[in-house]
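For this depiction, one protein chain was excluded, whereas all remaining protein chains were kept in their positions.
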Amino acid sequence: MSKAASRIADSSLADEGRQRLEWTRTRMPILRSLKKTLEEERPFDEMKIAICLHVEPKTAVWLEALRAGGAEIFITGSPGTTDDATAAFLAEMSGVNVFAKREETFDDHIEYARSILEFDPDLISDNGADLHSLIHSDFKHLKTKLIGATEETTSGGYRLREEIESDSFPTIVINDSRAKRIIENRYGVGQSVVDSIMRSTNALIGGLRAAVIGYGYCGRGVALCLKNLGARVTVVDIDPLTRLDALLEGFNVAEKAEAISGADLVITVTGRDNTLQTEDFERLSDGAIVANAGHFEFEIDVDGLRNQARSESRLSEDIEKFSLASSKEIFLLGKGRPVNLSAGEGNPIEVMDLGLALQTLSFRFLVENGSSLRNGPQNVPDEVERMVSELAFEAWK
Amino acid sequence: MSKAASRIADSSLADEGRQRLEWTRTRMPILRSLKKTLEEERPFDEMKIAICLHVEPKTAVWLEALRAGGAEIFITGSPGTTDDATAAFLAEMSGVNVFAKREETFDDHIEYARSILEFDPDLISDNGADLHSLIHSDFKHLKTKLIGATEETTSGGYRLREEIESDSFPTIVINDSRAKRIIENRYGVGQSVVDSIMRSTNALIGGLRAAVIGYGYCGRGVALCLKNLGARVTVVDIDPLTRLDALLEGFNVAEKAEAISGADLVITVTGRDNTLQTEDFERLSDGAIVANAGHFEFEIDVDGLRNQARSESRLSEDIEKFSLASSKEIFLLGKGRPVNLSAGEGNPIEVMDLGLALQTLSFRFLVENGSSLRNGPQNVPDEVERMVSELAFEAWK
Amino acid sequence: MSKAASRIADSSLADEGRQRLEWTRTRMPILRSLKKTLEEERPFDEMKIAICLHVEPKTAVWLEALRAGGAEIFITGSPGTTDDATAAFLAEMSGVNVFAKREETFDDHIEYARSILEFDPDLISDNGADLHSLIHSDFKHLKTKLIGATEETTSGGYRLREEIESDSFPTIVINDSRAKRIIENRYGVGQSVVDSIMRSTNALIGGLRAAVIGYGYCGRGVALCLKNLGARVTVVDIDPLTRLDALLEGFNVAEKAEAISGADLVITVTGRDNTLQTEDFERLSDGAIVANAGHFEFEIDVDGLRNQARSESRLSEDIEKFSLASSKEIFLLGKGRPVNLSAGEGNPIEVMDLGLALQTLSFRFLVENGSSLRNGPQNVPDEVERMVSELAFEAWK
Partner (left out) sequence: MSKAASRIADSSLADEGRQRLEWTRTRMPILRSLKKTLEEERPFDEMKIAICLHVEPKTAVWLEALRAGGAEIFITGSPGTTDDATAAFLAEMSGVNVFAKREETFDDHIEYARSILEFDPDLISDNGADLHSLIHSDFKHLKTKLIGATEETTSGGYRLREEIESDSFPTIVINDSRAKRIIENRYGVGQSVVDSIMRSTNALIGGLRAAVIGYGYCGRGVALCLKNLGARVTVVDIDPLTRLDALLEGFNVAEKAEAISGADLVITVTGRDNTLQTEDFERLSDGAIVANAGHFEFEIDVDGLRNQARSESRLSEDIEKFSLASSKEIFLLGKGRPVNLSAGEGNPIEVMDLGLALQTLSFRFLVENGSSLRNGPQNVPDEVERMVSELAFEAWK
């Protein structure tokens, strides 16, 4: 296996990347344990894996495990999320080929994605279905060559089903596992949203009047974390039984208009566009902090807010002030993007450890059972989910 | 509508029954609201409803609502659960016919059940499928006459599907509604189990080491209530993902043998027979309190415990002491039956208000849609569940 | 030591008393441990102890420990609180002399108190300062004979200081210890108040809107227990810093008038008379449940409420209904007396175990240091408090 040329920003950052990885590695015991197994089993010997995923330390720990299993790896990232030091470190690793720079353009991104597919991979790991899209347009020979694929995101899973209609090889959609959802949504998102609010505002949570709009798994996580730190939380949800559930848990429950007009902090987490829009902004109380914790950045109609505001200004990297016609001022965190990512560091490392372990064992499952699986997007196999849950329990108990 | 003869224990208790009802009525706002609606709509005019359900104040409040809707009612209870004062009060109500005594035998029970079916009801409400069983054996003409039925319990639903194979008319299984499960299991059972333990033992919950075996909706409710009152709770569950969920919630999670050996209080809530059996009892710590919070009384093998014990004695109505061979003493609450019923008063009134509202609107749904429904056991219709959730939210918000 | 004649209701109840004691004994590990120590040390050999305290199982376990330490005991109770079976059991014990009947009058009570003082005790344990009062009026010779005394209650301590001006021998006031206050008020009262509300009303706590008036140690305990079971709690307190404290803990905080008008449940725990009085009752919401958790029964002006009500009726042993002029109905629990006692069983057994251990070691301290102590009411000695805290920790850890 000869080393292909990587495309990275600055190879001199490799040492910095190595150091950065060290901490992350200590918090990823599930991958650590899997790495040992893979070293013995070598399930990916002679195989090429093409990966599209954020190039940062957690991903790097995963690649170390895949390498231990014998794979040759070709990875690209997403525009703006690459950690150049991690990229430099990875580019030095034997058997890993990196095509990612923090400052890459969207065109670069597509070029890099094409580059990794040109190596004729046996397995791919996708993130938002970009690789799948290319395969179905320009790399059609891979449709029969590929053993299978994984897709990290829910929205990627949606594209596979509704747009691309991918049906030539099996694709396991990682986010559709119960393990990922329960652990990530209730605990990971709950903690990281509250963490990002604290670090971007330095505001006292005790006594704060918060409105959480949407009480699914994520919303419940956010609402409980806030309540448990002393906030007085009002929940908004459109489903009557969900409202009952929140009420008996001890939350106030109200209609959106009432909830937001009395809140110091308003968080959207509904999965729906325009959860906060024109008519809502003037109902907010003067000085309200607004953030989105949902997956997509359209829950708050930020463009509408910008149009509506008499003036706006940036008070810090994560806080923008909007002055409304009524002379109320409201403060938007993290540009309305998922606040735990835009104003924080995303899910706790342990949650990614679990998610990447699902990726790893899904790959092994594809290798072992690929030919007998139906083609197209599908859930994480029960046995994979079970195995990862058991490993996580052993690591965390 | 002429008044049929009731069979009750003592008609002189009617006034006592009237008084007892008053409190219960104040805590049942959903039925209060439905009663007004039914008074206007009179959906049950000219109809006879045969009911098998515990004859106690909450049921009486329900009957008042059904009467307001125009129904003539024939009710029988269960051996040992009848409140004779309530029975006497109901027997005085116009249009209500009661066949129930606290001291009735099982033969009496069957006789009474036959009696109410002999009135040729249009609708029935069953509790454990006893009425269904009789219809399918001895009252076959009702199979075509009946508009439909409801069944209160999960176990009754099971009998309908597996044993009786009831398929001649629609039967709505109340406990299979999400509303009933979430509200009753997480909140109703959680609270009432802890309530019954406090009232039967007068023990301090703060600092108590408790083991909760089974972390389904009920188990989670029990575990959270105990934790929130200061107990140090260890959760046992066989599902690896459930174990993770409990762990991240902040519980200790362990295997059964380890969990029970360090606990002051052990609660079973698994839905499985013999969750605690011979080999477990000697693992309990000396002085441990043991109770069952599951639906069936076989989760603790009480007969096995009795055989195994060197001696046993009753210390109070709700507490039995067993001295084991090892000279350990363990204390069983409520005979191993569901402790919130056997050593408490069962679910909070509000939870029954919601459950009986589901019954009421299921009856109305059957009257309005019965002929178009498929026959056999089925879930509570979505629109009924939604309507009851909305009424509950209005009442409790 | 010859056995004096006891005055009890029915000696045939002794076996029932023995059985009742068994459970209580298992929950009192601190006294169990002290009993062993006392058996070896015999600090009370040849001494007579006169005790005025509720004659019920917890007290009986204490007497067993004192007996083990060598004391001859003379005990009387309080009118209405004596458990006749416990009295009968104790009367059979060697070295214990009982003067207590459930149905005793106040005159009987005084006669019995005199009786036990006539035995010329070396130590006394008082409960509300009745024995002290008699000593300072009619048994003056005991003022010099007595080694010392204990007084259980805060109000007894007050009487000693302000009314009786007791200053001839040292009296240790048990309730003035930090250990008793923290453990009893925050945890014991918190739990037992919520327990008594659940058992007397069978109401769902989840979602309930509760107002807790008074946020001292007891009020905080009650408010936290309610919140932790899902109630939405508003706190009322007159101290601005205390209000801040409650706010940051996550409670709503409001003025009394506002708080009670929106509550389903109102609990007083201020230590002040007429916390709820004429002008407050009409502010309550229709159907409100009202209870007092404070030490004295005058926090709710029940006489005022009675006068003000258009009608009243008793709905159960613990619930009275009052119909106000506005046609609102409100429900009073446990007659306005401390609800954890009047509608429950008082503090958890473990809390009494700790309190009676303070009594026990205070006696030993008096025996060992009595002559060097200053006379008059005083706090529990630090070393006693420390020792009991350590024993409690060992027992509960």
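Per-chain residue numbering starts at 1, and chain names A, B and C are given in the order in which the chains are listed.
Here is the rule we go by: a residue touches a chain if its C-beta (ideal position, glycine included) is under 8 Å from a C-beta of that chain, and two chains touch if they have at least 3 such contacts.
Computed from a predicted structure; not experimentally measured.
The residue touching the chain not shown here, chosen from B:Gly95, B:Gly207 or B:Gly304, is B:Gly207. If you put the hidden chain back, the residue from C:Lys36, C:Lys140 or C:Arg386 that touches it is C:Arg386.
Interface note: of C:Ile183, C:Leu204, C:Ile319 or C:Leu366, the residue touching the hidden chain in the full complex is C:Ile183.
For chain A, the residues touching the chain absent from view are 19-20, 22-23, 26-27, 187-188, 191, 195, 198-199, 201-207, 225, 228-230, 287, 313-316, 319, 321, 329, 331, 344-346, 348-351, 396. Residue-level contact of chain C with the missing chain is found at 178-179, 182-183, 186-187, 240-241, 243-245, 247-248, 253-254, 385-386, 389-390, 392-393, 396-397. On the side of chain B, the interface with the absent chain consists of residues 204, 206-207, 227, 230-232, 247-252, using the contact rule stated above.
Going forward, only the chains that are shown with their structure count from here on.
Counting the residue numbers that touch the partner chain, chain A and chain B have more than half of them in common.
In this assembly, the chain whose C-alpha centre lies farthest from chain A is C. Computed centre separation for the pair chain A/chain C is 56 angstrom, with centres defined by C-alpha atoms. One inter-chain figure worth recording: chain A and chain B are separated by 43 Å, centre to centre, where each centre is the mean of the chain's CA atoms.
For chain B, the set of residues touching two or more other chains reads 187, 396.
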